[in-house]
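What you see is the complex with one protein chain gone and the rest in place.
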Amino acid sequence: MRGRRFNTQATALTRQGRLAVYPSSAGQEACQVAAAAVLSERDWLFPSYRDSLAVVARGVDPVEALTLLRGDRHTGYDPYRHRVAPLSTPLATQLPHAVGLARAARLKGDDVVALALVGDGGTSEGDFHEAMNFAAVWQAPVVFLVQNNGFAISVPLSKQSAAPTLAHKAVGYGMPGRLVDGNDAAAVHTVLAEAVDRARGGGGPTLVEAVTYRIDAHTNADDATRYREDDEVAAWRAYDPVDLLEGALRGRGLLDDDEAARVAREAEDMAARLRERMNEDPVLDPMDLFGQVFAERTRQLDEQARGLRAELDAVAEAAGAPEQEDAR
Amino acid sequence: MRGRRFNTQATALTRQGRLAVYPSSAGQEACQVAAAAVLSERDWLFPSYRDSLAVVARGVDPVEALTLLRGDRHTGYDPYRHRVAPLSTPLATQLPHAVGLARAARLKGDDVVALALVGDGGTSEGDFHEAMNFAAVWQAPVVFLVQNNGFAISVPLSKQSAAPTLAHKAVGYGMPGRLVDGNDAAAVHTVLAEAVDRARGGGGPTLVEAVTYRIDAHTNADDATRYREDDEVAAWRAYDPVDLLEGALRGRGLLDDDEAARVAREAEDMAARLRERMNEDPVLDPMDLFGQVFAERTRQLDEQARGLRAELDAVAEAAGAPEQEDAR
Amino acid sequence: MTTLAARPTAKAAKPATMAQALQRALRDAMAEDPAVHVMGEDVGTLGGVFRVTDGLAEEFGDDRCTDTPLAEAGILGTAVGMAMYGLRPVVEMQFDAFAYPSFEQLVSHVAKMRNRTGGAMPMPLTVRIPYGGGIGGVEHHSDSSEAYYMATPGLHVVTPATVEDAYGLLRAAIASDDPVVFLEPKRLYWSKAPWSPDEPAAVEPIGRAVVRRPGTSATLITYGPSLPVCLEAAEAARAEGWDLEVVDLRSLVPFDDETVARSVRRTGRAVVVHEAAGFGGPGGEIAARVTERCFHHLEAPVLRVAGFDIPYPPPMLERHHLPGVDRVLDAVARLQWEAES
Partner (left out) sequence: MTTLAARPTAKAAKPATMAQALQRALRDAMAEDPAVHVMGEDVGTLGGVFRVTDGLAEEFGDDRCTDTPLAEAGILGTAVGMAMYGLRPVVEMQFDAFAYPSFEQLVSHVAKMRNRTGGAMPMPLTVRIPYGGGIGGVEHHSDSSEAYYMATPGLHVVTPATVEDAYGLLRAAIASDDPVVFLEPKRLYWSKAPWSPDEPAAVEPIGRAVVRRPGTSATLITYGPSLPVCLEAAEAARAEGWDLEVVDLRSLVPFDDETVARSVRRTGRAVVVHEAAGFGGPGGEIAARVTERCFHHLEAPVLRVAGFDIPYPPPMLERHHLPGVDRVLDAVARLQWEAES
């Protein structure tokens, strides 16, 4: 529910120009939340660009999780604080990172599992293949979660793969593959938990395919009517992961109207706080451009920094304005 | 038999310095010869750097097939003459080429199948994955033959893959996978022929794994004793594909001593001719360096060619020698 | 070489965008030659994320304009195979940084295939790559990757800066029997110029630079996304008494030494302007060759205005990174004018 509100709020922020772009995970909240929930504190999450909700669910400050998409900085959070790798834009490239980190942790004797997220489209990349193979050969404690939402932007799964399921890809690496209803939060959680346990216990990697659907367009910049039918969307809307979870909880007597109202209020509060904070203009210092390229700034970058400093000073002087400038 | 002689002759040529390097396919002759034999004239073969024997078996002049390794030119043959792509040194990169060519032929309505060769090590590359996937999605008329010879240079299969067999990799792409004894020429031929027929009939791609062994070192420059036991080699030597075939043919009465002697003589002749021709110094024109970079030589290359011409002329003048120089 | 005004002076009906001109070039090439095949991610039904392939799948079918699986090495690798069989693939890479997975196919096969087969196997394929910044893209969506392609013998590297050239150069790229890396300046996709789709411009031969603005004081050498910046700078420079010539390279490979050197010999001063990082970027090559050819005509060293030597910055800071009019004028001011007076 909070996840849904996060998505609608973020999408709303793009309309207000407060986010440059937002790849919504509406419809995929079960996967997003389960991926975060299944990990212990010392584990690592490797998100792709669509997974900012999972990042938030892992504990990262929502504003920090959104800076990449707001445009004020790249990764807005310290990856080490909550053990969340940067949101990865180049598809599937985060998968070998997860494998390497998992292996490194195991070599050091640390009890760490890495969970890496990728889309159905991303499974076609060579990096997917190489990461799966390295993970299997090394028996690294890593779990791959494919969120199969049926599309890679406009390209449907049928043009992406001829495999019976994406989970079948596990066979070729000698690792277990699991297929799960990606809109059933409890089911996703169960399957992932099993995989995480196996990894933790030395049983090696698992590939999990969660079948789900992207309710929104690819990003706010995309026009999804070009490539899919309203009917299809409507059908998936009716099979909503948030509703499903609510129904299941109510069915088992774990949620009543009061509780539901409380959660809804909390989600509204969160969205309001997020809206408010995102409406603040970030204060940026252009001189930061040079500070983190290398451990020590090279002389060439010193020189370029001096040049920019002089330009900014000249502008500031001309305007009689303070030197620190705001970003828009 | 001729194949074996080709390998021993080529290896011998490296010792005489007539080949810069030779990656022998001794032990893999059954695969090499079957791969060529199974194709019809209009089909295409996509060899890797180890497959010069298959190239020769396809009809390419042995000297032309060896120029790459002798060092006088890159691809020594016209790929269109026998429909053989250049020997590919960057591993697995030839696989997407085969898929693209097969697709192009089908789009043009031509009855063409592409057969692509790759090693066990090459299956780990991203290009293998992407080629398999494109082939399956496009149902392209292509056959992938993995010659699993147990090693990628020094790295044994156990460090390369955790899959039950490499043929299992087919599952993840939705294509048939076949496992075959790579030292049994008849079996390899049968399995490949089936796959080629399926491709030709519109049934799409097949992955074939042929289990075999590299009897020689990786190349003449390699020292295989560093990474494998003599026992292992001896065991595989005893399971020799040429002997196996001879035994099978004799068993079925298709080969007698006279015939065997005739084939042996032919192989010796071929080797002798090859030795003789390879001992001729190739005549090379350094000016060829500039001729085939682009369809039309750029002004910059014209200028560089003039520079080299002047250098060569100066050398020739100083030596009083003819301008055309030989290559060593 | 011809001297053209900045805006092409076609007998145009209404203005068209660069994206539209590119689309039209693809369309006309496909209509004329059945060997031309377009392929890439989202190029079919969607018409590409920049809509450059809009309508092509509808008009020519999925087999001529194909949505591929999401794998750039696979896209380029299969295109190589198609070219081997006589087709003329036009590959779209979705963004600059997403062409990198195909780097091995590009360098080791596309660029080398003709040469390594003694001319038997040409590679008549075009790789379209939207490049550069200025559109507020998140990281990995704004790289200027032209230096990589320039450093790879066997490739032609072409980039249009005007609507008319977008059409003319893309037609030439597709018609070329050599592989062309065709770099499309993202931030000019929506630039407009009077250009009639019914009378599209002529095919513009690859390899010829053009003087976009004649001038006498100094030469600005540029290409692609930086052309408008240079033209604006040249206008602004008039106030300072400088009459700047602006050369649009259009083709980075082959490089038009004649046009560039002729201009610099005349003006005696030059600044190279591009978005790519300065160090190891195209400007070094350009400055070096201009200096080799014009040394005794130069009043000052050839200067460079380029992106900083940093990974491309986040959207809110990109304007500080991109070479702008002021930075170009600063460089012009440093061309040692005292020496003259």
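Which chain is which? They are A, B and C, in the order written, and residues in each are numbered from 1.
We take it that contacts are C-beta pairs under 8 Å (C-beta built on N, C-alpha and C of every residue); 3 or more make two chains touch, one makes a residue touch a chain.
Since we're looking at a predicted model, the values are computed, not measured.
Of C:Gly134, C:Pro228 or C:Gly283, it is C:Gly283 that touches the chain left out of the display. Within the whole complex, the absent chain has one touching residue among B:Asp111, B:Glu266 or B:Glu311, and that is B:Glu311. Of the listed positions A:Cys31, A:Ala102, A:Val233 or A:Ala305, the one in contact with the omitted chain in the full complex is A:Ala102. Mapped onto subunit A, the interface with the missing chain covers residues 73-75, 78-80, 85-86, 90, 93, 95-105, 107-108, 114, 126-127, 129-131, 133-134, 137, 291-295, 298-300.
Looking at subunit B, the residues touching the absent chain are 20-21, 49, 67-74, 89-91, 121-122, 124-127, 152-155, 159-161, 226-227, 282, 284, 286, 288-290, 293, 298, 300-301, 304, 308, 311, 327-328. Panel shows subunit C; residues 73, 97, 100-101, 103-104, 107-108, 111-112, 115-116, 139-140, 143, 147-148, 150-154, 253, 255, 276-277, 279-289, 291-292, 295, 298, 300-304, 308-311 of it touch the chain omitted from the view.
FYI, only the chains that are shown with their structure count from here on.
Touching two or more other chains at once are residues 68-69, 71, 73-74, 101 of subunit C.
In subunit B, the residues that touch at least two other chains are 126-127, 129-130, 133, 137.
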